[in-house]
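Pasting a structure here, questions to come.
Omission of a single protein chain aside, the complex is shown with its protein chains in their original locations.
Chain nomenclature is as follows: A and B, assigned in order of appearance, with residue numbering initiated at 1 for each chain independently.
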Amino acid sequence: MQITVNVNGTDYAREVEARLLLIHFLRDDLGLTGSHWGCDTSNCGACVVWLDETPVKSCTVLAAMADGRRVRTVEDLAMKGAGEGGMGRRAGGGTLDPVQQGFSECHGLQCGFCTPGMMLTARWLLDHNPDPTPDEIREALSGQICRCTGYENIVRSVLWASKHEASRREADR
Amino acid sequence: MKGKGELGRGAYGPVRRKEDARFIRGLGTFTDDIQLPGMLHGAILRSPLAHARIVSVDASAAEAHPRVKAVITGPMLERRGLAWMPTLSQDVQAVLATDKVRFQGQEVAFVVAEDRYSARDALELINVEYEPLPAVVDATTALDPGAPVIRDDRAGQPDNHIFDWEAGDRAATDAAFAAADVVVAQDMLYPRSHPAPLETCGAVADYDQVSGQLTIWTTSQAPHAHRTLYALVVGIPEHKIRIISPDIGGGFGNKVPIYPGYLCAVVGSMVTGSPVKWVEDRSENLMSTSFARDYHMHGEIAAAADGTILALRASVLADHGAFNGSAQPSKFPAGFFHIFTGSYDLRAAHCAVTGVYTNKAPGGVAYSCSFRITEAVYLVERMVDILAAELGMDPAELRMKNLLRPEQFPYTCPTGWEYDSGDYPRALQVAMDIADYPALRREQAEKRARGEHMGIGISFFTEGVGAGPRDQMDILGLGMADGADLRVHPTGTAVLSVSCQTQGQGHETTFAQIVAQELGLSPDDVEVVHGDTDRTPFGLGTYGSRSTPVSGAAAAVVARKVRERARIVAAAMLEVAPGDLEWAGRWQVRGDPEKARGIAEIAMAAHGALELPAGVEGHLDAETVYNPPSLTHPFGAYICVTDVDPGTGQVQIRRFIAVDDCGVRINPMIVEGQVHGGLADGVGMALMQVIAFDSSGNCLGGSFMDYLLPTTMECPSWELGATVTPSPHHPIGAKGVGESATVGSPPAIVNSVLDALRPFGVRHADMPLTPANVWSAIQGRPLRTDLAIP
Partner (left out) sequence: MQVPAYVEYEKATSVEHALTLLARYGPEARILAGGHSLIPMMKLRLVQPETLIDINGLAELAYVRVADGELQIGALTRHAQLLDSAVAGEHFAILHDAERVIADPVVRNWGTIGGSLCQADPSEDLSATFAALKATMVIRGPEGVRTVSAREFHTGPYETVVAPGELLTEIRMAIRPGGGSAYEKVGRRVGDWPVGAAAAAIWLDGDTIAGAGIGLTAVGARNFAAAEAEEFLRGASATEASFAEAGRIAAEHCRPSSDQRGPAEYKQHLARELTTRALRRARRRARPAAAGQDA
């Protein structure tokens, strides 16, 4: 069947099987390997992307269900100048999102495998709750597993991003 | 130019990680990210039964699938001599089953297809006829007379016995027990669990039929060891084999062995002439790759009436699964378990370990166990707590009384380990101060009076990491020394090639810091190369917290070699004698420090036309192989505060205080991150993780729905402290730390929960302390956690 999915601002029309999982469509068909998979049972959250501005576990969504919808992956987080496609390995230019900066500043990642999913949920959280408490951050990330960090630095990374954005808003006033 | 010739003012410190740049952009390269032209996909058909004879395998329907390129079966491998492969414990493991299947999930056939969905579909087209056999599931029955013999493939194997091993002085220990005022005994299980890194295991194998070159991208914590093993097993000359570990999404010991799937991918590539990718799914990872622990332990502790601990005794039944595939130095079938003497000044100790086969997946040494030190520390720290309860003594007081004193180091324990350095009482005091231990005990007393149940648990651990001296330690005959190469380019930046293999530990940063520190460079000017056997020297890889003790030492040693060579070049540049120079981040003339040269300038001169003394070669390169003289012994004191709801058995971890001593800390930020991660492991193992089986040998932990891992909600905000006792024999005084928290945290949590349950008279309950188990323990009937409830 034919589907058209808007990924990181660009429409992609592809012929797919109905059973193709969205995570495989993104990774294998579009080459966006920044999103990962780590389980069979929708538990780990390594596959979290945005679907219509909402974090979802893309291993539990069919690519067909994304037809006509918008997907955002980690590759889109770094803010781009006008006209840049954001695809491919050399798309790493652009200004980092404060969430990405926070993860680097606060050692919120070790192996990096859970990190894209964590950052996308964190980005969504800050968009809706710009000043979350540590408990609110933990609650928002409670469906996503990290095996390396013990979560403390992930929480600190998100707090860093929220404070950084708050002072930017102050400065812009 | 930025960084060139800059004086290093201490490159150690919380430097931001260089590897983050790609990961935060989603630009890491993990094994499943690898796409090669014409690449095919493999899938494994696995046994649904724990123990069965294979009557027939009919793959014809699968072969007829339009998108299937090959189906490999046991008989096909047998014709190539590849149906069995050596394990890391001098046993063999089936690559694809031929005669029998011996655990649920064992590999039976391998399909190679054009895409992963077709490969999965084709599995259903393979018809296997099994004749079920009775399964051995309960390790405590494996040696019963008449128990089914699992390894009838081994000549002269009459039963399920693998090995007996012991350490310590049995007679002295018996004497100490006989003379003791108090003797306490306890059975305890360290249940089977699994490292479950977030990225599963896999390989992309590419065999070039023209050149005879085999290239394998794979999740390997030890790429050079894998290369040598493939050469021995597959028969391809080693110089034609290249192993590339790309980015690895967590290892934790799970990615040390070579798995059947990797070998099948290699054969698949040879048979089809195309690259073949095999990446396992999560159920395969949990059901067939290296599990961890599964030690049935009996501990005994002997003490004087005043609380002086005299001796320890332990006997262990080790469940190794269907093949003995545990990964530890070859002379130590029970790993380093005999460090169970712990952190105390004992008169004597003795342990005996018996290994058995069962119808379960192979493995045993994994999940940050430091070669069975997790099991050893759990045993001794639980025994100390049980002794404290028996004596009516505060567990902190009992420990403080018996901890080794700083003046006793280096200390040789009753089973032969030489602990290099430590100030144990100070570490425990620091932990108690952070926790405000007296206040916690007061709070506990008040709460108990109101019928509320809080617990305070302590754990003090000594590790032994950095395997190891080649005369004592080898894995399959390969010595555990690590190479390091360092080249300083003409323009003054450097490349360090190391043999160890990061899986998140931050080597690209910390190893750059080591070299930068030694050479007065910025870490930005040092590139760390690892993971590709074509570009790096030989070494035994990253596990057992050995990277800093061994490869880190190699990095320091090779940097010092470069520095010494630079001295000679600098002397030639300055026209002084080498002995007239002193190092202060650069080579400068003693008494005339303005006459100086930094490494960058020296590098250019070393590559240039400068005349060098006779016998001195040009360039500024060096290599080394570091053979550690001994292990390093990090240690720590942990305190855990829990609140237990006896009405439901639920446990909440309120606080966790962790004081670690890993010697000199190259990057404290990274060290803390390692500790945080290990503490979360403890929460998982203590409260929720177990790979359990039912009586038919069905694995009940085959998915993350039942093999539960801790989330943000179960982990508290960790409170860390540190002491620094440098290792006297390590070039920079550092010890390893990667596994410390995984070793030390489970007993702290278990001790805490049992402390909370003291009013109910609960003496012991096994991990995991699920709500059901805690409640059952309160009723006087703690659960047996490794087997399903009948």
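Following the convention adopted for this analysis, a residue touches a chain if its C-beta (ideal position, glycine included) is under 8 Å from a C-beta of that chain, and two chains touch if they have at least 3 such contacts.
The model shown is predicted, which means the values in this text are computed figures rather than measured ones.
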| item | value |
| --- | --- |
| Displayed partners of the chain not shown (whole complex) | A, B |
| Full-complex contact with the absent chain, from B:G307, B:G355 or B:P710 | B:P710 |
| Listed residues B:G10, B:G647, B:G761 or B:G780, member touching the removed chain | B:G647 |
| Hidden-chain contact residue, picked from the options B:D91, B:D281 or B:D660 | B:D281 |
| For subunit B, the residues touching the chain missing from this view | 116-117, 120-121, 281-283, 647-650, 687-688, 692, 700, 705-706, 708, 710-711, 713-714, 770-772, 775-776, 783, 788-790 |
| Contact footprint on subunit A, counting only the chain that is left out | 1, 17-19, 21, 23-24, 37, 39-43, 45, 48, 51, 54-57, 59-62, 64-65, 67, 121, 139-140, 142-144 |
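By definition in this document, only the chains that are shown with their structure count from here on.
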| item | value |
| --- | --- |
| Whole-Å separation of chain centres (CA-atom averages), subunit A against subunit B | 30 |
| Complex interface listing, subunit B residues touching subunit A | 16-17, 19-30, 32-33, 35, 116-117, 196-200, 247-250, 252, 281-283, 503-506, 669-670, 672-673, 675-680, 703-705, 709, 711-713, 715, 717-718 |
| Partner subunit B, residues of subunit A touching it in the complex | 17, 19-20, 24, 27-28, 31-41, 43-44, 46, 73-75, 77-78, 89, 91-92, 96, 100, 103-105, 107, 109-116, 119, 134, 137-139, 141-155 |
